[in-house]
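Sending over a structure as C-alpha cells; questions will come in a sec.
With one protein chain held back, the other chains of the complex are shown just where they sit.
Every chain is named by a letter (A and B) in the order it is written, and numbering of its residues begins at 1.
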Amino acid sequence: MPDPLIRMRGITKRFPGVIALDGVDFTLQPGEVHALMGENGAGKSTLVKVLTGAEAFEEGKIFLGGSDTPIVNHSPQEAQTRGISTVYQEVNLCPNLSVAENLFVGRQPRRLAFVRWGEIRRRARSIMADIGVGIDVEKPLESYSIAVQQMVAIGRAIDMAAQVLILDEPTSSLNESEVRTLFELVRRLKGQGLGIVFITHFLEQVYEVCDRITVLRNGRLAGEYAIETLPRKDLVAAMLGRAFDDLAEIRVAGAAPTATTVPTVSARGLGVHGGVKPFDLNIYPGEVYGLAGLLGSGRTEVARAVYGADSHDTGTLAVKGKPIACSPRDSLKAGLAFCPESRKDEGCVAELTVRENIVLAEQTKRGAFRLIPRDEQEAIAGKYADLLQIKTASLETPIKQLSGGNQQKVILARWLATQPDFLILDEPTRGIDIGTKTEIQKLCVQLAAAGMSVLFISSEIDEMLRTCGRIGVMRDLAKVGELSGDELSSSAVMAQIAGGRHDEA
Amino acid sequence: MTRLRALTRHRLFFPLVCLLLVLLLNVVVTVATTGSPGPFFQISLTNGALNGPLVTILNRSSELVILAVGMTIVVSCSAGTDISVGAVMALSGAVSIWLLGFGELKDNGYHVESYVVPYAVGLLAAVAVGALCGAWNGFLVSKLKIQPMVATLVLYTGGRGIAKVVADGQIDKVDVASYKWLGNFIQDADGHNLMPIPTAIFIAAAVVAVTAVVLRRTALGMNIQAVGINNKASRLVGLRSNRIVLVAYIFCGACAAIAGIIATSRIGGIDANNCGKMLELDAILAVALGGNSLAGGKFSLSGSVIGAVTIQALTTVLYSINVSADQLPLFKAIAVIVIVVLQSPDLKPLLQRAGGVFRRLALSAKRAGGPA
Partner (left out) sequence: MMRASKPWQGLKANFYGNNFLVLITVVLFIAIYVAGVFIYRDKNFGSLNSFFDMLNSNPGLIIIAAGMTMVLISGGIDISVGSQVAMYCMMFAYFMENRQANAYAMILIVLVTGVVFGLVQGALVAYLNIQPFIVTLAGMFFARGMTAMISPQTIDITNADFMALALRRIQVPFGGYVNAAGVYQTPFVYLSVVLALVGLLAVYAVMTWTRFGRNVYAVGGGEQSARLMGVDTKRTKLAVYTFNGFLTAFGGFLFCLFSTGGAVEKAQGFEMQAIASAVIGGALLTGGVGNVIGSFFGVLVQTTIVKFINFNGTLANGWSNIVLAVIMSFFIILQSVFAYVRRRRE
C-alpha cells in the first residue's frame, strides 16, 4: 500500500467559547475520493481551512506523504506550493477575464517582460482538453455556467501540480448533467493518482463517486468508513447523531387539524424555476410544523417562497384562506414573520441598537409616518428582551456587539413584536448554546399553544421531534413526504431524508 | 476616567474637537494680529445688522450646511455621494431667475427689474427643479443600480450646461430689492435691516431643524440607516429600499436648490459658471468630517452640520492670514488627509509593523556596531 497523501492527527481548534475541532483524525490516500460529511457546525469546513492554512490550529499534527516531519501551512498559497489546492463553491476566479487568462493569473508565461498570449491560449486549450472540457478559452469566464467555471478552477489547481484536490461543495449550484461531467472528471483525476476530498450535502453524490467517508459531528470524528460498509441510513444516523439530551419532552399534542379548519397558510403547487420543485403545504393554527432535510435539500427555499423573500414562478399562496401577493411587505402585513437562516446577512442590521432591531419590523408594519413613541419602543424591546432573556449591556447597545445566540434572540424578538399569526424559523438554534436552544424550542411550543402557527426548520432531528406536531421531509429540492402523530420517530424521518436507491440494509 | 473614555467614544467627539481646534486657531491668529482675542468674539450691531467673525462664519456656512444635510442622507442610504449638487444649485437658480423675468430677460439686457411671476413661484420652481434633478439621480441609482458617483456625474456635467442655456450664457441679474433678502438681511423699503441676523442662517437652521424633526418624529431616520447598513435584512422586514433611496436623492436635490436660492440671492443674480462651483466636494467633506462613514449606514446629522461649520471656520482663519481663495484648497487637503489617516483602522497595525522593523534595524545596527 502506498503512503497516504495526508495524515492529520488529533487536530484541535478552538474558537472563543466553542471547540470547533476536538482531536480529529483524517487520512487521505492517493487515488481515492474521500467524502467529508457532517451537518452545519460539524467542523468540516474548519478542518479543511486548517489543512489549507486559512485557519491556524492549536493541537495536532499534519503529515504529508510518508514523511514523519509535521508541516503547517500558513496560507492557502503555501498549501498550494505543497500541492494542496481547493476549489470552492463560490468560484474564486475573475469573471471579467478570459478562461485562458484565469488559468494563468499571477503566473503568466513571459518573454522578456511581455506576456505570451499565444502560449497561454495553447496551454489553456490543452489543460481544458486534458480534463475533458472543450470550451473556447478566449471567452470571458462570466459567459460560462458556474459548472464550467468550477472546471476552470479545477484545471488551474491541477496545472499547478496539485496532488490533493479539495472540492468544497462544488455541486450545490450545478444541474444534473453538469454534476455528471464533474464526476467524470473526478474519476479521471482519481485514476491519475490524485487524492480528492469531496465535501457535499448530497447523499446520492457521495455514493456515486466516493470511496471513503469521514463523518464529523459537533467537532468530533464520528467515524471513517469504506463506502460499501456504510448504508445510507447509517450515514444519516452518523451525521445527525442521536444527540444525548437531558431535555424533557416538551411537545404538547397540538389540536389535530380537521377538514373544516382554515389553514393559517396554504400553499398550492408553489415552486421556483431552478429552485424548489412545486409543493403543497398546509399549516394550521396552533401547530408547530417541522421541515426536515439535509442542508441544500430545499427546506430553506420552501420557507423563502412562502414568505415571499424569493418570488415563486408557479402555484398560489393563501393566508387564512385569502390569496396574497408575493413580497416581504405583503407577507408582513398579512401577519407572516420570517427569521432567516443567515443571521448576519439577512437578519441583523449591525450598527443599529438592540431596541431598533427589535422594533424594526413592527414599525414597518405600522408605516414610517406612524412612529412608535420612544417609551413604547422601549417597552416592546424590554418586554421581549426579558421574555427571551437577551443578554445585552443595554437596549441601546449596537446588535453587532452581542453574541450569536443573543443576536438570534433579537431577530426572534423583532418578529414576535409584530405578533404574527405565522412564524417561520429557519435554523433558529444554529450556533447557539444548548440552554438557549431549549428556550427557543419551548417558546415555539408555547406560541403554538397560544394559537400561532410555526414553521420550524432545523438540522437536528431530535429537536424537531420534540417540538413539531407534523414534519415535512425535503430531499433534492422536493417535498418527499410528511409524517405526523405515531409516524414521528427519528428513524422514520431519517429514512425519508435518506430515501433513494441505496436504501438496502 | 470611564466618563472621559465614554466622552471620547461619542460620535460627535472627533468632529467637535476638530471644530474647536479650528476655532482656537482663529483665536490664535486674532491674538497674533490684533494682540487680543477680543475681536474674534466681537459682535457689533450696525444699521440693525449683527456683524463679527462668528456671525460671518455661520452666515457663510449656510449653503454648505444645507448641502451637507442632503448629502448625509444620500450617503447613509446609498453608500455613495451625489456630486451633482453644485450643478443643481446653478440650475435651479438659473431656472428661478428665468421664470422671474419670464420673456423679458433678454430685452432688459439680462436684468430682472420687476417680477413677471410672483417671487414665491420662482422659489418654488427652483425647489421643484432641484427635486426633479434628485429624482433623476435617484432613478439611476435605485432602479438602474448605477453607482451613485457615475449616476450623478451625468447632472454634474449636464446640469451646469442646462443652467448656461437657460441663462443664455449671460450673468443674469435681479434688481429687485427683495431678491437679495434671502442671502443678506430682510430689509424694509428704506434699506433698513429688519432682522439683525443674516437670513441665510435662519434658512439653514430651518432646513436642519425640519430634517431633524422629520427624522425623529417618523421612522424614516431608522429606515434610511437600515437600508444603508443591510439592504437584504431591510427588504425582509418589508422596507421598500428603492423608494427610500429615491426619496433621499429627491431630498438632496431639493436641499441643493435651497442652497442655490441663497447663493443667487447673495450676488443678486446667477453666474451659471461659478454658482456652487466645487461646493459638492465641500459638502462630501463636511459629511466625512462629521464622523460619518462614506460607506453608508449610521449617520449623525449634527455631525455633518458641525463639519460644514468647521470647513467655513477653517476658511475664515486662512483668509485672515492672507491665504487667498485659490490657495485655500491646499490647507483643506492637508486637513482631510490628517483626519482620514487618523480614522483609518489600518493605521495601527501598520505603525506597529513599521515599529517592529525599526526595532529590528536598530538592534542589528547595534549588533553590527557593538563588538567591532
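One rule holds in what follows: a residue touches a chain if its C-beta (ideal position, glycine included) is under 8 Å from a C-beta of that chain, and two chains touch if they have at least 3 such contacts.
Bear in mind the structure is a predicted one, so any value in this text is a computation, not a measurement.
Only one of B:Ile162, B:Leu182 or B:Val208 touches the chain withheld from this view, namely B:Ile162. Remark: the omitted chain is touched by one listed residue; of A:Glu59, A:Glu142, A:Glu396 or A:Glu487 this is A:Glu142.
Per the touch definition above, the residue from B:Leu194, B:Ile337 or B:Leu361 contacting the chain not shown is B:Ile337. Touching the missing chain, out of B:Arg3, B:Lys145 or B:Lys366, is residue B:Lys145.
Across A:Leu97, A:Ala350, A:Ala478 or A:Ala492, the residue that sits in touch with the chain not pictured is A:Leu97. Mapped onto chain B, contacts with the missing chain fall at residues 81, 140, 144-147, 149-151, 153-165, 168-169, 272, 281, 284-285, 288, 294-295, 324, 326-334, 336-337, 340-341, 344-347, 350. Mapped onto chain A, the footprint of the missing chain covers residues 76-77, 80, 91-97, 101, 105-108, 110, 113-115, 117, 132-136, 139-140, 142-143, 146-148, 151, 156, 178, 181.
Following the convention adopted for this analysis, only the chains that are shown with their structure count from here on.
Chain centres here are Cα averages; for chain A and chain B they lie 46 Å apart. Contact residues of chain B toward chain A in the complex are 217-220, 222-223, 225-226, 229-230, 232-240, 297-298.
By the touch criterion stated above, chain A contacts chain B in their complex at residues 307, 309, 328-329, 331-333, 338, 340, 345-352, 356, 360-361, 363-365, 367-369, 371-372, 414.
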